[in-house]
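Note sheet for the following structure.
Excluded from the complex is one protein chain; the other protein chains are retained at their positions.
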Amino acid sequence: MWERKPVLLCVLATVAIMVGTIITMVLPFAWVNTEADRIEGVTPYTALQQEGRDVYIRDGCNNCHTQTVRPLVPEVLRYGDYSKSGEFVYDRPFLWGSKRTGPDLARLGGKYPDAWHYKHMESPRSMVPKTNMPDYGWLSDNQLDPQMIQRKMDVLGFPYTTEEIKALEGKNEMDAMVAYLQKLGSDIPWREATETTIVGDLKNPFIDAGQTTISGWASLYVENCAACHGPQMEGDIGPELIGDDYDDEILFEIIYTGIADGGMPSFSNLGTDKVWKLTNYIRHYKTDGSQ
Amino acid sequence: MDLASIVYLGVTFGMFVIFVLIVIRTYSKKRKDEGEIAKYQMLDDD
Partner (left out) sequence: MENQTYNYAIVRSFVTWSIIWGLVAVLVGVIVSFQMVDPDLNFPPYLTFGRLRPIHTNAGIYGWGIGMIFATFLYMVQRLCKVPLWSDKLAKFQLWFFNATIIASAVTLLLGYTTSKEYHEMEWPIDVMVVILWVVFAINIIMTILKRKDEQMYISLWYMMAAIIAVAILYIVNAAAVPVSLFKSYSAYAGTNDANVEWWFGHNAVAMVLTAPFLAMFYYFLPKSTGVPIYSHRMSIIAFWSLIFMYLWTGAHHLLWTPVPDWIQTLAMGFSIMLIAPSWGSVFNGYLSMNGQWHQMRENYLVKFLILGITFYGLQTLQGPMQAIRTFSAFIHYTDWVPAHIHLGTMGWVSMICFASIYYLVPRIYGRELYSIPLANLHFWLILVGQLTWSISLWIAGVLQAGMWNAMNSDGSLTYTFMETMVEMYPYWWARAFGGMIYLAGLIVFIYNLYKTAKKGGAIAAQATVVEGRA
């Protein structure tokens, strides 16, 4: 029968292929991106953000960064709340990615202040010395094309105002990129929902630690804080830390929970032990750089 | 059992039956030579 009739074989092969295709690829359209998936607060991209997204695509950031947090404990701890279908309804194309050479970015929005992103994109190694991310400072040299962006917004059917388009004049691709990064994953109030609060009294476990022990914790500062507060705590994106006279407990709390409005991320996922070490290290640091 | 489970089991069973039929047909004694001839022909001179 079909072993002698190529046309019949082709038809039967097509049928065999279509069964799985229809069930796992076509049918899901009935459930996905429907009203059931809808999340209040998820909004389309603004003109600037959308352009940033297109730059992200053009330069292939998705080759190293994923944008979906799985509902697994270590992952939620590391990146934030797990991703939900309704958060992606305006993503054309999706940018979930398949390889984490760098960290996931699905919950990046609002984690750092804009200044951090400008500096980091310009020279990632100035903030994270051992990273293999290339420099993207050249994005600042490319002016945006408001007309083209308007056309993109029309095709996507996203709402925009003429002022918004006018405001693009004079902005560059770096501005667009930062605007996009700050939107990622921040449409739902997950940060507020997962905020850590400290209950009970805090007690510095390293109150008796000696100078040498404390100096040994320098690497914690270098890896986690120096990028914003400067290698000598002289301040940069974040404020100077020398001469702060916060109590140990208050300083601990700031590091542990972060300052959402101030752009300081929470370091609770380092664990209390390391945060206490950081607290002591910062408290004992002297202006002249000696310990 | 609700309708969904019946459809689910029915489809699964149906597919299995088709598979068994293909196996039976392919391996029936009657077709042994017919089924294997192509592998000799492909080695032929031409």
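Every chain is named by a letter (A and B) in the order it is written, and numbering of its residues begins at 1.
Following the convention adopted for this analysis, contacts are C-beta pairs under 8 Å (C-beta built on N, C-alpha and C of every residue); 3 or more make two chains touch, one makes a residue touch a chain.
Just so it is clear, the structure is predicted and the values come from calculations on it, not from any experiment.
When the full complex is examined, the chain removed from view is found to touch A, B.
Only one of A:M133, A:A167 or A:I242 touches the absent chain when the whole complex is considered: A:M133. Interface note: of A:S85, A:N204 or A:Q232, the residue touching the hidden chain in the full complex is A:S85.
Panel shows subunit A; residues 3-4, 6-7, 9-10, 13-14, 16-21, 23-25, 28-29, 31-33, 37, 54, 57-64, 66, 68, 70-75, 77-78, 83-85, 87-104, 124-125, 128, 130-136, 138, 148, 151-152, 155-156, 223-224, 268-274 of it touch the chain omitted from the view. Although one chain is not shown, part of subunit B still touches it, namely residues 19, 22-23, 26-27, 32, 34-43, 45-46.
Throughout what follows, only the chains that are shown with their structure count from here on.
We define each chain's centre as the mean of its Cα atoms; on that basis subunit A and subunit B are separated by 51 Å.
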